[in-house]
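Just one protein chain is left out here, and the rest sit where they should.
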Amino acid sequence: MPEPLIKAENIKKYFPVKKGLIGGTEYVRAVDDVSLEIGEKTITALVGESGSGKTTLGRIMAGIWRPTSGRVLYRGIDIHRDGMRREVRHRIQMIFQNPDSSLNPRMKILDILGEAITEAEPGIKKDELIERATKLLEEVNLHPDHLYKYPHELSGGEKQRVAIARAIALEPEFIVADEPVSALDISIRAQIINLLARIQREHGIAILYIAHDLRTVWNISDYVAVMYLGKIMEYGPTEEVFKNTGHPYTATLLSTAPLLPEEFRRHSLKPIGEPPSLINPPRGCRFHTRCPLAREECREVDMRLIEIGREHYTACPFWR
Amino acid sequence: MPLLEVRNLKVYYDLPQGTVKAVDGVSFSLEKGEILGVAGESGSGKSTLAHSIIGLVKPPGRVVDGEIIFEGRNLLELSEEELREIRGREITMVFQDPNTYLNPVLRIGIQVGEVYEAHLGIEPRKAIDKVVDLLRKVRLTDPERRVESYPHELSGGMKQRVMISMAIALKPKLIILDEPTSALDVTIQAEIMELLIEMRDELGAAMIFISHDLELLGQVSDRLMIMYGGRLVEIGETEEIFRDPLHPYTEALINAIKYVRKTELPTLEGEPPSLLKPPPGCRFHPRCPKRMERCSQVEPGEYLVGSRRVSCLLYEEESDA
Partner (left out) sequence: MEQRVETREREEERSGIRELWSRFSANKAAVISLYVIIGLGIASILADYIAPYDPYAFDIARRLEPPSLQHPFGLDHLGRDILSRIIHGGRYSMGIAYASVLLGAAIGVLLGVVSGYYGGWVDDVIQRFTDALLSLPTLLLAIALVTVLGLGLQSLILSIGISTVPVYIRLARSLALQERNMDYVVAAKIMGKGDAYIMARHILPNIVSPILVQSTYYMGLTILIASGLGFLGLGVQPPTPEWGSMIGLGRNYIYAAPHVVAFPGIFILITSLAFNILGDGLRDALDPRMAKYIKRGV
C-alpha cells in the first residue's frame, strides 16, 4: 500500500440514547474500535448494510463528527484537535448521497460553486470566478448554461455532477463519497461512477467510497473494507476480497449478487434472521448470531483482524 | 384464458403544467401462478401501472382508456363496492414502505387480524390463532410474541414480512409487489425474495413484481416487461431477455448491471424523458445508440419476434405479426 494519506486509529463513536423515563443512558455503538488507513490516490470502498456504521465512520473521517475516542490523522495532523486547520480543512471534502439536500435550493449553481471558489481564493474577481466555475462544470461534463440555473432545474445526475464539481473546487486530496449514486437511476449511476473514476485519476485524489452496491465497488475501488455492526470484518485489495474472500459475512454479501462472474461466486451463503441491536451487540464475534457457519467458539472469539494474505485481513479466525 | 389481461391501458394525470401520460397504451397478460417482473427507471410508469390494476388511481390521475380483465371481468367497469370485494381478497398488494401502511398504535396481531375481519367477518381477537399461523408461514421469528408487538418494535425486514402475511392471508390469485425490497438491506432482501418464491409455489398466486433492479427481477421473474416513458419497450421470457435483449434500451439496462473492473462502465447518455412533453416518435430515440432517421418521426408499433414483443423500428421487418 502506498504511504497512508489519512489514518483512522481506534475510532469509537457512541451515541447516547435515553432509556425510558427514569432509566439511565444507554449507548448505540455505531463505530466500535475501528482503524483504517487510506493511501494517497487510492479508492477504498467501505461496504456494509444499514447500521454497520459506515456512514458514521465516513463523517468522522471527513471531520464532520468527533469520535468518542480515537483519532484521525491527515498526514500526521490530528484533524479533530483544536478545530480543523484551514489548510487541512480544504484538503478533505465530501460528496453526499442525496443531491437534493446537498445543494441549497435557493442558490444558483454559480453561487454554489462560487462559495467553494471564494473559500479557496478570497477576493477573487467576478469574471475570474465565472471562468473558474465554467471550468469546473466542464470537468464534470456540464454545459456552462447551468451556471445560472437553480438546483431544481437540474436532473438528479446533473445535481450530483455539480456536487462533485464543488467538492473538487478546493483541490482536495481526500474525498469521502457517501453513497453518491444510490439515489440515482441505474442508467445515470454508471455515468457518475465513470466521472468519479476519471476525476480521481486526473486529480490524484484519495476517495473513501461508501456504498452497498457491489457492482460499483467492484468497478472502481482499489481496496475494500467490509463493516458489520460497527466493526470491520474484512479488509483487503478489492480483487483479493472478491476472489479469496476471508469472512463468512463478505461471502453472504457476495451471494446476493447473482450476476457476479462465476470465478467469484464460490459461495452461496445466506445469513440467518435479523441483525441484532447496536445497543447490546453480541459478545464474541458480532456476526455469530447470523452466521451460517457459526460454532461454539464464535461466542468468545476476540475480533482482532488477522492477516491472511498480502494487505488482506479478516476478523474470522475459523473460515478458510 | 389468462388470469389477467391488460389491454391498451392509458392512465393520465392532469397537472397544472399539462397532462402527464404516465401509462400510455400498455398491453400484457399474466397466467395463473406466473411471476411477471416489471422493470423501468423512475418516470417509466411502472408504479402507476400497478396502482391502476388494483383501482388505486385517484385524481388528478384518471384511467383514460383500456381494459383490465381479471378472470373474465373488466375491473374498470366494476362499481367501487364490487372492486373492494376483489381488492384485498383476490388481488392484494405489497408496497415499498411498510411504515406508511402499518398503523403505529395498533398491535401487529390486530392489524393482520383486520384482514380476516374485513373479508370474512371474523373478529380480530378471535382470529389470533390464524394470525400466528400466518406469521409463522412468512417465517417471522417468535410469532406468538410478535402478535403483541407494535410496528416500531420490528425491523424493516420484519415489517415487510408482516405486510406479505397480510397480502397472502386470503390466498389471493394475484399479488402486486411495488418495489417490496428496495428499502431493505441486501441480505434481508435475499431472504424476502426467497419467501416470495416459496409463497408462489405454495399458493399458486400470480405476481406482478415491480422494481428498478433488473438483477433482482432476473432472479425471481418468469417473464419480464421493460417500460420506458409510459410505454412498453419489450416483454418476454426473462431468460431470453437476459441472454439476448432485443430493444436497445433493454440492452443498455442489461449492460448496466454487468460487473466490469477498472474500466469505464457502459453508459446510457442523457436522461429519462419528460412525460409532459415526450419526444416525438420513439420515446427512447434521443438516447438510443442505434437510432435511425425515422425514429424521431414514426412511433414504433409493437412487433412480435419469436415469443417476444418489442417496440422498436429495428424489428419492423422481422415481425411475425
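Order of writing sets the chain letters: A and B. Residues in each chain are counted from 1.
Throughout what follows, a contact is a pair of C-beta atoms (placed from the backbone, for glycine too) under 8 Å apart; a residue touches a chain by one contact, two chains touch by 3 or more.
The model shown is predicted, which means the values in this text are computed figures rather than measured ones.
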Given A:Thr42, A:Thr56, A:Gln93 or A:Thr238, the one touching the chain that is not displayed: A:Gln93
Contacting the left-out chain in the complete assembly, out of A:Lys54, A:Arg132, A:His146 or A:Arg166: A:Arg166
Selected from A:Glu115, A:Glu138 or A:Glu297 as touching the chain missing from the view: A:Glu115
Of B:Val20, B:Leu36, B:Val147 or B:Leu246, the residue in touch with the unshown chain: B:Val20
Touch criterion as defined above, residue of B:Gly25, B:Gly61, B:Pro124 or B:Gly218 at the omitted chain: B:Gly61
Where the missing chain touches subunit A, by residue: 62-64, 84, 86, 89-90, 92-94, 96, 98, 101-107, 115-116, 119, 152-155, 163, 166, 170
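Everything below uses one rule, namely that only the chains that are shown with their structure count from here on.
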Centre distance in Å when subunit A and subunit B are each reduced to the mean of their C-alpha atoms: 32
Residues of subunit B touching subunit A in the complex: 41-42, 141, 155, 157-158, 185-191, 194, 212-215, 218-219, 252-253, 256-269, 271-272
Subunit B contact footprint on subunit A (complex, rising order): 49-50, 155, 157-158, 185-191, 193-194, 197, 212, 214-216, 218-220, 238-239, 252-253, 255-261, 270-271, 273-275
